[in-house]
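Missing here is one protein chain; the remaining ones are kept as they sit in the complex.
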Amino acid sequence: MSAEVTVTIDGREIAVPAGTLVIRAAEMLDIYIPRFCDHPALAPHGACRQCMVEVEGQRKPLTACTTPVTQGMAVRTQHTSEMAREAQRGVLEMLLINHPLDCPVCDKGGECPLQDQTLAFGPGASRFAGEKRRYPKPVRISPLILLDRERCVLCARCTRFSSEISGDRFIALFERGALQQVAAYEDEPYESPFSGNIVQICPVGALTAEPFRFRARPFDLTSTPSVCTLCASGCRTIVQTRRGEVARILASEDPEVNEEWICDKGRFSFPRAQRPDRATEPLVRKDGELVAVSWAEAAALVAERVGSARERGAPIGVLSGGRLADEDAYALSRFARGVLGTADVDSRSWTADGEEDAVFASMLGSPGATYSDIEVSPLVLLLGCDPREESPILHLRLRKALNRRGSALFEVGPRATALAREPGARSILCSPGTEAGVLLSVAWLLVNPFGLPVDDATKEGLSSPGRAALRDASGVADEPVLALAEALRAAGGRAVILAGERLSRSPGALAVAWNLACALGARFGHVPRRGGFRGELWAGLHPRLLPGGRRVEDPAARAEVERVWGASLPPVAGRCARAILSEAGSLGALFLVGADPASDFAGFGASAVEAAPFVVAQDLFLTESSRRADVVLPARGPAERAGTSTDWEGRAAEFEAAVAPAGLSLADRDILAMLSGALGEAFPTRTRDLRAEMRVLERSPQAPAAVGAPTPALPEPDGLRPFSLVTYPLLLDAGTMLAGSGALLEIARRACVEMHPGDAAALGVSPGDPVRVASAMGEIVGPARLSAGLARGSVFVPANQEGLRALALVDPFAPVTAVRVERA
Amino acid sequence: MAVVDIARSLLVTAKHMFRRPVTFQFPEEKKPFAARYHGRHRLNRYADGLEKCIGCELCAWACPADAIQVVAAENTPAARFSPGERYAADYQINYLRCIFCGLCIEACPTRALTMTHEFDVEDDSREKLIVGKDRLLAMEKALGEEGAG
Amino acid sequence: MSAPGGPSPRRPAFAPLAEETRAAMRRLMARYPNPRSALMSMLYLVQAEHGCVSEAGIEEVAGMLDLTKAEVASVATFYTMLKREPLGRYLVSVCTQPPCALAGAGSLRRALEEELGVGFGQTTPDGAITLEEVECVCVCDGAPAVQVNYESYEHLTPEAAVELVRKLRSGGAVPPPVHGSVPVPREAIHRELAGLGGHDPDRGGGES
Partner (left out) sequence: MKAAQTRVLTARWGDRGSHTIAASLASGGYEALRKALATPPAAVTEMVKVAGLRGRGGAGFPTGVKWGFIKRDEPPTYLVCNADEGEPGTFKDRELMERDPHQLIEGMVIASWAIGAAESYVYCRGEFAFAARRVERAISEAYERGTLGRNIFGSGFDHDVILHRGAGAYICGEETALLESLEGRRGQPRVRPPFPAQEGLYARPTVINNVETISCVPHIVANGPEWFRKFGTEKSPGTKIFSVSGDVERPGNYEVPFGTPARVLIEELAGGITGGRKLKAYTPGGASSTPVFGASKLDVNMDWESVQAAGSLLGTGAMMVFADDACVVRAMERFMRFYARESCGKCTPCREGTYWLAQIMRRLEAGQGRDEDLDLMMDVQANIGGRSFCALGDFATAPVISVAKEFVDEARLHIRNKGCPFER
């Protein structure tokens, strides 16, 4: 395929790789050939016949979308060939005979290729005098998607998307001939987290989205390029507004990142109107009630209380929650360490004990895995991450690697992901908290029998007795471990290791995974769940890290930062979020910047916020935490301020504000500058000054370095609570950002208690039976669902689903929450 | 000489005293307009009472003065305003902006919007000069069947 | 099988497939390098048991082949021999293509419609006969031809056709066609179409 061939299109010559389709070659010459079924991301289909061109030496016109170029081929498009023009005209006329021509009421009207094509080349009047096909319209194929079969040109882009790209084959072509139609099965709606994409790629108005239905005409919208920050995938989007409100969000194209897809959460989760719980003005607690005050009053109060705490040396805790833009995160880090002088800064909601710092420090300073690496890698090892739920675009890219590139995927964890069903994927199920044992066994195999060169310390670490015990506790057989080790050996430096943020909760696992990547020379990627996390980590919203992944205990690194900030930094590491919260009563003040510990840490977090003597919440909404705060400072939402966002790869993207800010809200960085001023401290007030500082603090890339692996702790069996809880939030859950998203929430999955059929049988539980799950923190009851994709002895309950919140069960002090499971 | 000039002037005055006055008694008396005179807008209904407007917003798009705002919504079996799927939930014409060019009625695909011979656009507040759907639909009597279009 | 929201005639509910049927389906799946190749055969088996491609059958087949119901219905609605409404015991298919039309398919059709009291695409109330129009069944040398459960009767006169359906309805012995075998009822023929043999290949004589 690497050989080049020369082709002439409309008299212009171009050299393209052999096998390139004529339509793509024409695009390279900026010659547009009209098309409906062709889509560069989908396999050639050749159904609509709109792209017919004349090829020299061919009696009949050929479809440009299915014809690969050959050396010396001479193509003439509609611009120069009467044959092509005539063929395209004929197809267009046929596409219109059954079309309802209802453009004035069609949501696609104004951005419709069929409409454009007809306007440009179509006949003024129809010669068709017969009966049109009539169907009832529209049909709801899911709560989000409406189908109008009369408008459909049967290009099959939607059905091909669902089978080739997303793998949710709930729509298909039914019937045949003139009655052929797109349909979903009656009781099997098209509920896919990627369903909005079929609306965007539909070349006519056959598929429309409920949230945009009749909201605006496409030509009446203002578009702003943006970046979705709801997860760490980093999708480029286009936010379209009408009269200052978001009307819809579209996927924008970036071949390096989201290609041209986004998930439904990113597309449909913008609030329909001003939400009642939106914080729009500064609030201060007076006589137990939060009352609206001026910014000056709120800032003065904060300055007074925080200033006195600072003076008397009372600790100040600063927590962020993964929703900040990079500039805001940096400003917060600078504010916390430089202005408040505290080291108790954390952005993580999980209960890490600090073993990941070395990994993060090295990771932030070295090149990591990218989407492109994944696509070409022969082997991906996926740990602690369920991409479909936590980073949907990563899921699509992995799916593409497996289906189109023939890559292999191994995942190690207690619960199989949706990728396990794909060809070439293999799930190694282990007990929660024992991932390190499995990985150490793999590493041992690679180093000892396979002879992978590593340093002595690593080699010694591998022979620790803890490894074997942990390996035994994992419940994993020898064969899959050997298979993984062999696959890693074969892939070597071309392998990619992806670690989700949840891997940190499994003691030792992140460090072992990192060291494995270093030893192999493989690319490593850390996939956080929240869109702002990577930026916050870089900014140093971490008790042991300074901006750029500098370590707090490194004096030289500290000095670099002190030079930029003009402030002296506490030389000690701070406490993690869990530690800060568990001693909230002794804090001088607690700053919550986009953090909601009362939700993330359930009961424990809520009582911590209550216990803190003075709580400042900088947030978009009146959350469980900000409701309990003493001062609420309204921050601007994702589309309301400009900024930069960094995705899991570490790739940064700038975005502009698309809509007017809500009420009196301010960007987080501006609030922090105001507070600094009130405290009498200098602080950069302009975004470009913050960015300049950030550039100065950027470190030059270094090679990733192995870290000392701690001896992993063996999970202690709990006789009373023999099961281990596996939990994480699903893509569509009862989270703050999703509230008010209407139809989108209708496709959120009904929460179940998922258990292995063997465990269920032992407990006498059948599918659908109510099951009680009880931990030391609380208990919940939900219907049982049986799944063989779960390790024995574990139960999976989604963290935050309406009506069933496992967050209430999670023990913030244990790596794995032990639970009792019984039939309710 | 001056006398001659004054007499000539008076003659003009005198002549006009015997002519029919051009002035007519508006608003008591109204003169007919040319059939295609573009006065104030009206929204039309079908004979069965359903609104012709389908909320397509083409009038608003065509308007060079940005005087029209349409907010569309979906008909339901329980609340049907127009035939088909879509209707105008809100329809406003801002007469402080309107330049009576008639491009809006040309753009209308269903002849839902037409123009009447009504021309008196005056009121004492900005709000009253932003005319909503109810008043536009009530303009029916202002000109014959569908008005000029 | 229609799209949600589309017209959906109420179909009778069917019991889940019998265990033997499922076992037979598994055998059919094992015949091919890719089990999906057995899909149409499996749908024939559903038809043998339920008289049509029932919702219950679609669900069952989808589960066995690890397909969505939409994928199965997508295939089922493509082929004319897979029916959405329950078939009668015998399917009488009248070819109306020119060779048969020239030889009198029109009067055959009228005679059958009058005798059975149903039109093309309908089933007699007693569930005995479904009448349908069929595209050329490639028995043009025997025009006009009528298939009874896919056995071709040739050179039929209206009288002979009426006589034939009367016998089918009453359960009387019908004569074998010149090229073919005595038609077997719905269950048996659909098992055979599924590729499960099921009866003597030369049953009922026929021309040798």
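Going by the order they are written in, the chains are A, B and C; count residues from 1 in each one.
We adopt the following convention: a contact is a pair of C-beta atoms (placed from the backbone, for glycine too) under 8 Å apart; a residue touches a chain by one contact, two chains touch by 3 or more.
Here the structure is a predicted model, which is why all the values come from computation and not from measurement.
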Open item on the list: According to the contact rule at the top, which chains on display are touched by the left-out chain?
Closed with: A, C
Open item on the list: Tell me which of A:5, A:52 or A:75 is the one touching the absent chain.
Closed with: A:52
Task: Candidate in contact with the missing chain, chosen from A:41, A:94 or A:420 - done: A:94
TODO: Using the definition of touch stated at the top, determine which of A:175, A:654 or A:802 touches the missing chain.
DONE: A:175
Task: Given C:66, C:114 or C:135, the one touching the chain that is not displayed - done: C:135
Task: Hidden partner interface residues of chain C, rising order - done: 31-34, 36-41, 43-44, 65, 74-75, 78-82, 93, 96-99, 101-102, 134-143, 147, 149-152, 179-181, 189, 192-195, 197, 201-202, 206, 208
Task: Absent chain, residues of chain A that touch it - done: 43-50, 52, 59-61, 66, 68, 87, 90-91, 93-95, 97-98, 127-128, 130-131, 133, 153-154, 173, 175-180
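One rule holds for everything that comes next: only the chains that are shown with their structure count from here on.
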- [ ] List the centre-to-centre spacing of chain A and chain B in whole Å, with centres computed as mean CA coordinates.
- [x] 53
Task: Rounded Å distance, chain B centre to chain C centre (Cα mean) - done: 67
Open item on the list: Quick check on chain C: which residues sit in contact with 2+ other chains?
Closed with: none
- [ ] Provide the list of chain B residues touching at least two other chains, using ranges where the numbers run on.
- [x] none
Open item on the list: For a test of understanding, state which residues of chain C touch chain A in their complex under the given definition.
Closed with: 1-8, 55, 58, 67-71, 73-74, 77-78
Open item on the list: Considering only the defined contacts, which chain A positions touch chain C in the complex?
Closed with: 135-136, 138-141, 147, 149, 169-176, 181-189
Task: Contact set on chain A toward chain B in their complex - done: 102, 104-105, 109, 137-138, 213-217, 219-220
